[in-house]
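One chain of protein is taken out of this complex; the other chains stay put.
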Amino acid sequence: MLDSIFFYFFAGVAVLSAGLMVTRRNALHSAVCLVATLLAIAGIFLQLRAEFLFITQIILYVGGIMVLFIFVIMLVRLDAPIHQIRFRLQRFVAVLVILALAFEGVVILLLARKLPGEGLLIQGSAPADKLPPNSEALAKSLFSDYLLPFEIASVLLLVAMVGAVVMAKSRKRTSES
Amino acid sequence: MSHPVTQALGCVLSISPTMQAVVAFLKTWWVELVCGVVIVAAVPLVAGYVVLVERKLMADMQARLGPMRVGPHGLLQPIADAVKLLIKEDIIPRDADAFIFWFAPVISMVAALTSMGAIYFGPAFRVAQDINIGILFVIGVSSLGFLGIILGGWASNSHYSIMGALRSTAQLVSYETAGGLAIISALLLSGSLKIRAIVDAQSDQHVWFLFLAPVAFFTYLVASIAETNRAPFDLPEAESELVAGYMTEYSGFRWALYFLGEYANMIVVASVATTLFLGGWLRPFSNVRWLDIPMGVLPALLIAALGVYCIYRAGKQPVKVQLGFMWVVALCCFGVAVIYLVPWLVAPLRFAIPGLNGAFWFLFKVAVYIYVFMWLRFTLPRYRFDQLMHLGWYILIPLAIVNIFSVGIAMFLSLELGWNRWLAVMLTTAFTLAVSLLLVRLHDKHASAASSTSAVPSDSYAG
Amino acid sequence: MADESKPSQESESTPPEPKATSPTPPPKSAPAPAAPAAAKPAAPAPKAPPALQIPVDNEWVQRYRARFGSAILEALEDRKQPYLVIDVSQLSEIARYSRDEEKFDLLEDYTAVDWPRREKRFDLVAILYSFPNNTRLRLKAAVAANERPKSLVDIWPTADWLEREIFDMFGVEFTGHPGLKRILLPDGWNGHPLRKDYDILQQDTAWVRENLGIESGQ
Partner (left out) sequence: MADSIQNDASQQNNTLLGADELVLNMGPQHPSTHGVLRVKLKLDGERVRGTECVIGYLHRGVEKIAENRTYQQFAPYVDRMDYVAAVSNGLGYCEAVEKLLQVEVPIRARVIRTILTELQRIASHLVWLGTHALDIGALTPLFYCFREREEILKIFEKYCGARLTTHAFRIGGLQYESYDGFEKDVERFCKDFERRIQDYVDLLTGNSIWIGRTRNVGVLSAEDCIALGATGPILRASGVKWDLRKAQPYAAYDRYEFEIPIGTNGDTYDRYMVRMEEMRQSRRICLQAIENIPEGAIFGKVGKVIKPAPGEVYHSIEAPKGILGYYIVSDGTTQPYRVRIRPPSFVNLQALDKMIRGHLVADVVAVIGTLDIVLGEVDR
């Protein structure tokens, strides 16, 4: 009951703010809406007793990536892009995407009715104390079963980081010379 | 203590199923609710008085008196300030983004308050139960406060505000990293993210992590000053350059929200540092058994001593009102001291002793930590922005990373190879410091003349 | 320049009496050849007992004369402080020479004095200081209201604001100045306050009314 309320609250916020994010003219408003979406999704994670994912979502996406997004948005001039967007194909693509999404939604709704239980109403999840502490579980599987993918991902990130540094450096040098 | 009260309540109210549900809810959550309400209600007040204490301390160090007008020794100043801020005209600049402008301070304040939810202000005084990401929750949520700063700065539609906001963003990204890396050292030592587990680990290992990872503590100290925008890292609101940074266009209650958020944040970072490095609510020498009784009574005695001092000072007050007020303060102190002493005398209340004393020690350490913040603010000039960035990226972050390895090695040496723990810690710390010196040297060599920070951080914080 | 003709001219133009009598130490007349004629009418006026302005003719004055000839109208000393009265058309050259050859490396001050009854109503006064010699020299050049003297900014950058102030206060316009606009008074101000015909109570009331919203304009 309480869980359902929380879920629909978070899900509603997520969907609403995602919609707002797409429709806002002002890039910074979009960013704020995106933050709201991400926070709401973090809330859903928490509700699923995935505390670690919850906090990762907050620290990385909201605290890190969105801050950088906003940083960039603040640095570029906001009024310019509005007039520059004259992309004819865009509407066409948008219609296609909406159609696809709507189709998917219908399918999910139909399937949900066929599923046992209350359909879209979430069943009560297991109480927190009965679940294993998931940050430990996550760490264990990450560093044992998925060690190789983890390392590959970290190397990839390192490469990206070095690349970014190199690009920034070289541009600085040309601008100084 | 909880059961008789709630049960009685339950008997009265268990009429309808809805009531029963409510009662069940309250039964499980009443501690959280009460503590939450207390925190939300108390933080503004505490923050106000932290400001007063800061002003008084600053005045003392600067050979003046500080606020003296409102109430005896300015003790009612925070209330006067609050009233002034509340009734002040709320100005929203023309061309400002009204909604974000309105909303941004709330983010700051809410983030700071929410992050307090996971903090243990003592073994018993906490909001959230021991969630297994406790310390991450505190750090992550408190960092959301920066969204408020950035958005507020942007929405003000003023150059000063936006520059303050940009600075704070850059500062946040740099010093969150350093702070986070510093915390990892302590987490390695404790082996858990749970706050209670971290404190228990310090109790089990018979040492505060401050002594096992001094470099990490230092790094966290610097990073936490930067994260809370305190001098010498108060560049986002450097009044001599950017007027008030992101707060330039704010006034009245919204400004107060930012201000409260900032001071609440100070309490948060101080609590985190206390939990991680200073043994949380453990008293000094918590494992020396024979000190149990003397150290147990010490808080009560200290508070009583404060009361005695108030009485002593009361005789020197020039005005009668102030004399009376000092007596009231003294009586309050005695009252608190009595509350602390009663459990010792009444056997059935013994169980409250650890909670009371724990809260005392925790808050005491937090106060000391905040005092260090203030002390630095009164003493040091402000960094320049590029110097701040250099300090963060070239010195603190490498230092924190190296320190993680050092702490890991020290743990390995002492746990796996059976070395003496102190030897291992000393060796690895020396290693870390050597690396950091090398870093500073390298950095100084590379830094161009104009933007060179000759700042060796360990030097600048010596005094 | 024709060096020979100058000494004779200077001997004519430097009798001390005419200077002391009038309120203005510099000669009444700006163009050099007309100096004696113009100076005479002022002379009969009140007789000042001691002549504080004495002509000087020492080494450096001779150097200046040798170099600039007729442009050096007078070389005087007032209360032991020497000054040269020069032709404004040569101001820039003389200034450059003073800086480079005579080592007057500091333009200590640059200002003007208004003599409304004179034909060339403004005196430009440049006060030079020499660090190597520890001496001061004043250059004075009379300039008419419609004349546009050459700016000294390219010789001493410090002349920038000083010239702007002269322009602001006296309305003397300099040619070659990088941004000659008012400095102390607002840009739209009307009038030049340090001119003698600008009364002390006078104000640009229209400006005040318009920009400060003060009805009386005071």
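Per-chain numbering from 1; labels A, B and C assigned in written order.
The rule is simple: a residue touches a chain if its C-beta (ideal position, glycine included) is under 8 Å from a C-beta of that chain, and two chains touch if they have at least 3 such contacts.
Here the structure is a predicted model, which means the values were calculated and not measured.
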Using the touch definition from the top, which of B:A63, B:V319, B:A347 or B:L417 touches the missing chain? B:A63
Per the touch definition above, residue among B:V51, B:A96, B:A155 or B:A231 touching the missing chain: B:A231
Of the candidates C:E108, C:E173 or C:D204, the residue in contact with the absent chain is C:E108
Contacting the left-out chain in the complete assembly, out of B:K84, B:H159 or B:R350: B:H159
Touching residues on chain B - with respect to the absent chain: 58, 61-64, 159-160, 163, 167, 231-232, 234-235, 238-243, 377-387, 449-450, 452-456, 459-460
Of the residues in chain C, which ones touch the absent chain? 20-25, 48, 50, 52-53, 78-79, 81, 105-109, 111, 113-114, 125, 127, 131, 134, 136, 138, 156-158, 160-162, 169, 178, 182-186, 193-194, 196, 198, 200
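Assume only the chains that are shown with their structure count from here on.
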Which integer distance in Å separates the CA centroid of chain A from that of chain C? 75
Based only on mean CA positions, could you tell me how far chain B sits from chain C in angstrom? 68
Any idea how many Å lie between the Cα centroids of chain A and chain B? 31
Sites on chain C at which at least two other chains make contact: none
Within their complex, chain B touches chain A through residues 97, 100, 131-133, 136-137, 139-141, 143-144, 146-147, 150-151, 154, 162, 165-166, 169-170, 172-173, 176, 193
Applying the document's contact rule, which stretches of chain A touch chain B when the two form their complex? 26, 28-29, 32, 35, 51-52, 54-55, 58-59, 62-64, 66-68, 70-71, 74-75, 133-136
